[in-house]
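Only one protein chain is missing; all other protein chains are in place.
Should a chain be cited, it is by its letter among A, B and C, assigned in written order, with residues numbered from 1 in that chain.
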Amino acid sequence: MSETAFAPLSRKDMARRVAQDIPEGWYVNLGIGIPTMVADYVPASREVVFHSENGVLGMGPAPAPEDADPYLINAGKQQVTLLRGGAYVHHADSFAMIRGGHLDLCVLGAFEVAENGDVANWATSANDTAPAVGGAMDLAAGAKRLWVVMEHTTKDGAPRLVKKCGYPLTAMGAVRRVYTNLAVLDVTPQGFAVVEMAPGLTFEELQARTDAPLQMAQPDSEPGETA
Amino acid sequence: MSETAFAPLSRKDMARRVAQDIPEGWYVNLGIGIPTMVADYVPASREVVFHSENGVLGMGPAPAPEDADPYLINAGKQQVTLLRGGAYVHHADSFAMIRGGHLDLCVLGAFEVAENGDVANWATSANDTAPAVGGAMDLAAGAKRLWVVMEHTTKDGAPRLVKKCGYPLTAMGAVRRVYTNLAVLDVTPQGFAVVEMAPGLTFEELQARTDAPLQMAQPDSEPGETA
Amino acid sequence: MINKIVRDMAEAMQGIPDGATVLVGGFGSVGQPDTLIDALIEQGASDLTVVANNAGTGRVGLARLMELGRVRKIICSFPRSAGSVVFEELYKAGRLELEIVPQGTLAERMRAAGAGVPAFYTPTGYGTLLTEGKPTAEFCGKMCVLEQALPGDVALVQAHMADRWGNLTYRRSARNFNPVMAMAAKLTIVEVDEIAPLGTLDPEAVATPGIFVDRVIQLPRTAA
Partner (left out) sequence: MINKIVRDMAEAMQGIPDGATVLVGGFGSVGQPDTLIDALIEQGASDLTVVANNAGTGRVGLARLMELGRVRKIICSFPRSAGSVVFEELYKAGRLELEIVPQGTLAERMRAAGAGVPAFYTPTGYGTLLTEGKPTAEFCGKMCVLEQALPGDVALVQAHMADRWGNLTYRRSARNFNPVMAMAAKLTIVEVDEIAPLGTLDPEAVATPGIFVDRVIQLPRTAA
């Protein structure tokens, strides 16, 4: 079969696609990498409150260089701003927001997501020397919804949507929805359900790049609400 | 034997006697009743930081009636003031101070104290209809030191310093020192040790009013530091 | 635009079901959301479990709610106080369940609910009537009991100022249980004296960030 016709999403397009599904009023934590870029694609007219692990609620975009405040960074250690209505809290209170189920959404990058919602995003093997977990396990276990945004396969073409994670887990059964450069997929009790595919891509082509068996989602499913 | 010669301490004198033993710099929570009066006898030159369960640290004396602030009360629901250097916190943070061992001292009233430091101060029987515990159990278990101030006997003359508490416990083995109208006693591994007695009172007279066996304290014992 | 400020009390109280666990802020009368309690009386929900430090005084507010038979159970640290006549009547008549909880354990159980801690150990209350039957364990030589998180379906909170995102400040000791309950409930409803324009509350001094708040209603200004 020909595979020349489909157009995988760029990293920016993936971030843009995630942003589409975030409604006004949600409290959202964005992980490092593509997830961080999601904030740039939420229209300014739509109020979404971004949370950062280091005690910032109501985080705004990066400042102009001349306005940079050395005391105001995000969890990725990048300089940010505070929106009107923002507030500062200490780390235990910040993680109370995460762990207490107060975040409507967390968007993380990952190495692998399994069809039962297991996610691996912090260590590439059990023997990884000194892996760094940060707040990933807290976010995955604590947020009301966990969405993952990642490339559909590794650089070598190995699938990242798998029957069972091979890498050490971040959390069990936590993922609701996966956004890749090839598709948007919900995690359902029956496994991955394809919500949409990159333009020109066929279901068979997507399945060929996916370890776990796929099915098409019901057309009326809400974003990430089926799991 | 003649018992006409000794002078029991008044409630004010008991409060004054406790105040003598509180050094500068201590963080102190005072229970309702005689304990509350203790603050009045700490000289203004000696800085002691009083804590109230309802989130007031650095509590000052009652305001002049015209300065009363309806939003500023103590745990006994009396109007108070805030000293310079005071701060407000919420209830969980306030009890973190208590339960985390940050208070140098708590002074409570009690029904009974046992020779092993058990204290009963919240209910007069297991069948007490709807007894009110408030913060007593948190304070007794959490403060670095618990001192009790109470009458040496009930109005009927029954001893309150006992071998074993008859009333429901507030905490086990918590009391360091007891101030009564007749004596000051430390709780030691060997039981109650008499530190001082009301003027004119003999050891035998004190023992006669006490259920638990008494002994004299070592003269060099620190206030409440022997247990 | 996020706007948690509701227009009227009916909107504020909408959807509180029978059987709800309602956390009621305040310590004695200070910081107690009197107007919201009256609105709950009006709203009609019954078979309620009320969590509050005290069990009401006189025959108004919380006491009135209980007198109307709308409260099945009360969880508090200090039920019996001057004027708690309704509580005492109902309790003696066996028409009100009572769970007495040490005040710090009460606060910590709600903070735990808000912070995603389903249960925790504490030495408070070990060896007393109030912890009979609870699991125990020893830590660093201290015997402790296992206490469970205490989440609310609804929290009724009184604050001083709020903005449209629901950020709150309090007045002095009126803070007390309010921020803890705000974080412990699924639906947090707040009465405030003043609405502040967004961005005017000091972000270093917000005592309850808006993430813990669902609805805010401004009290009518009373003559000073």
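Some points to look at:
By our rule, contacts are C-beta pairs under 8 Å (C-beta built on N, C-alpha and C of every residue); 3 or more make two chains touch, one makes a residue touch a chain.
Given the structure is predicted, the values throughout are model-derived calculations rather than measurements.
Of the chains displayed, those contacted by the omitted chain across the entire assembly are A, B, C.
Touching the chain that is not shown, out of A:26, A:50 or A:95: A:95 (per the contact rule at the top).
The missing chain, though absent from the display, is touched by one residue of B:34, B:89, B:120 or B:165; that residue is B:89. Summary of contacts with the chain left out: across C:144, C:162 or C:182, the touching residue is C:144. Residue-level contact of chain C with the missing chain is found at 108, 112, 115-124, 137, 139-140, 142, 144, 148-149, 169-170, 172, 202-205, 207. Those residues of chain B that touch the chain absent from the view are 24-25, 27, 47, 49, 51, 57-58, 82, 84-89, 92, 95-103, 142. Interface residues of chain A facing the missing partner chain: 52-56, 69-75, 77, 82, 88-92, 94-95, 98-99, 123, 126, 129-138, 141-142, 168-172.
Assume only the chains that are shown with their structure count from here on.
With steps allowed only between chains in touch, the distance from chain B over to chain C comes to 1.
When chain centres are taken as C-alpha averages, the shortest distance to the whole-protein C-alpha average belongs to C. Chain centres were defined as the mean of their Cα atoms; on that basis the chain farthest from chain B turns out to be A.
Ranked by C-beta contact pairs, the top interface belongs to chains B-C.
Centre-to-centre separation of chain B and chain C, using mean CA positions: 30 Å. Once the centre of each chain is set as its mean CA position, chain A and chain C turn out to be 35 Å apart. Averaged C-alpha coordinates put the centre of chain A at 55 Å from the centre of chain B. In chain C, the positions touching at least two other chains are 111.
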